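Only one protein chain is missing from this complex, and each of the others stays in its spot.
Coming up: subunit A.
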Amino acid sequence: MTTATDVHAHDDHHEHHPAGIMRWLTTTNHKDIGTMYLTFSLIMFLVGGMMILGVRAELFKPGLQLMRPEFFNQLIGVHALVMIFAALMPAATGFANWLLPLQLGAPDMALPRLNNWGFWLLPPAAILLTLPFTLALFGIGDGAVATGWTLYAPLSVQGGLGVDFAIFSIHLLGISSVLGSINIIVTIFNMRAPGMTLMKMPLFAWGWLITAFLLIATIPVLAGAVTMLLTDRHFGTHFFDAAGGGDPILFQHLFWFFGHPEVYILLLPVWGFIPHILSAFTRKPVYGYKAQVYSFWAIGILSVVVWAHHFLTVGMPVPALLYFMYSTMSISLPLAVLFFCWIANMWKGSMSFETPMLFATGWIILFGIGGLTGLVLADVAADAQYHHSYFVVAHFHYTLFAGGIMGVMAGVYFWLPKMTGRMYNEKLGKLHFWLTAIAFNMTFIPQFFLGLAGMPRRIPDYALQFADFNMISSISAFVLGLSQLLFVYNIVSCVRGHGEKAADKPWEGAEGLEWTLSSPPPYHSFTEQPVIK
């Protein structure tokens, strides 16, 4: 196993690293790997976005206009899998690769070769997931997985070829995340600069440490569940087949035992880096560091004992319903502590609203709406009404698009000057924020009302009374999708070296070891580890 210290040994001849495609295939450099993760994530974000625009186009009017219902079902499920596993998770891992060594004062990640493997499993996984779309064009199989991303049995036991492809894709994605997590945990524990105790570590590292632990504890459960699905489909087992003594509800338990912690796997890295941004643009130190660390832990631990709130309507006995309701709601206590800290960080700060700060501020509000609507769904009595409706769709887009992706965007704008050495176009950045925030709300607020009025999710057609809200939602979704091109433009122009040169510390209030390095940082980050007092 190669370790980071090998990087020292290579120092004298590091100019010889291979050029062109071989550089990327063989690289063990944390910044190269981080860049690959982030690039992959951006591409898959656009791919997943286009899929859902297909869905929104179909939902623009009642009736079936553009596609068969089967294809609609494929689009919604693959959209979710792509966005979660191929866009949001790689974005977080990309940031971990880029930033952890810089913030911890390390020369590189602890296990560079493992790191390379972790990334290169992703493109094949994405291909496996989407290949059935193409195969169907040639008459092979009936398209991609059409069960929704949750792969519920018995539908997924009966489904076509696409389910098998999705299962193998999930295996690869799972291995990739587990490898990434091992690397991150080892880096955080063993590679910190001398004097940086755990409780002096940046919050981003804390967020990721808990994410990594959640990943290695829950990804095996998902992998196990889909493997059982595979053997049910092809090898005559009956884990989820009632006729053979199995139980389809068991699949829901296994899936959500992974699925709920997954929500926090996606969010904790974002909660980690938002305080860095708030602190920089309020010119105040991070508020309530300890409280935030403890809240991370509390949420991480609670997240593995509340899974059944995703299927409260499945017919559980009342004591179980009450347990899952109260335990779910109790997560809002540590989350409220975090919200308090974020807002207190802004209190009486000398604030300025550059793009990262705009995104961070908007993020607090929108993620707050996501959290509050989650409380409604956790209520057993209310959930009977809202379960599987568009209310749920709107809720989790507030947590995952606003709470996840807009948070990541705040991070991209914040660290892009550090990564590329160039400033992005501030005007376009601000325009990107406002278009995103407005179009996002215009897309999903109508969906709350649709859900309250009883429109079910995952159905390609709807009753006439839902037409107006769907039209607003569809138009806004296209505006939302198109405004992301500004984001792409800003990133591409920085990467290609346009724009002003960025200072080593482009944000006056920013704190942390990464700002002590040049922009962009040297190929090997800290060849001499800094000492923290």
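Note that a residue touches a chain if its C-beta (ideal position, glycine included) is under 8 Å from a C-beta of that chain, and two chains touch if they have at least 3 such contacts; residues count from 1.
Criterion: contacts and distances are computed from a predicted model.
This complex has a chain not shown, and the name its UniProt record holds, of "Cytochrome c oxidase assembly protein CtaG", "Aminotransferase", "Carbon-monoxide dehydrogenase medium subunit" or "ABC transporter domain-containing protein", is "Cytochrome c oxidase assembly protein CtaG". The chain not shown here is touched by just one of A:36, A:51, A:87 or A:110, and that residue is A:110. Of the candidate positions A:20, A:139 or A:317, contact with the unshown chain belongs to A:317.
Check A:254, A:277, A:335 or A:377 against the missing chain and you find that the one touching it is A:254.
Touch with the chain that is not drawn comes from one residue among A:217, A:382, A:428 or A:495, which is A:217. Against the chain not shown here, subunit A presents residues 1, 3-6, 8-9, 110-111, 178, 182, 185-186, 189-191, 216-221, 223-225, 228, 236, 238-239, 241-244, 247, 249-250, 253-254, 257, 315-318, 320.
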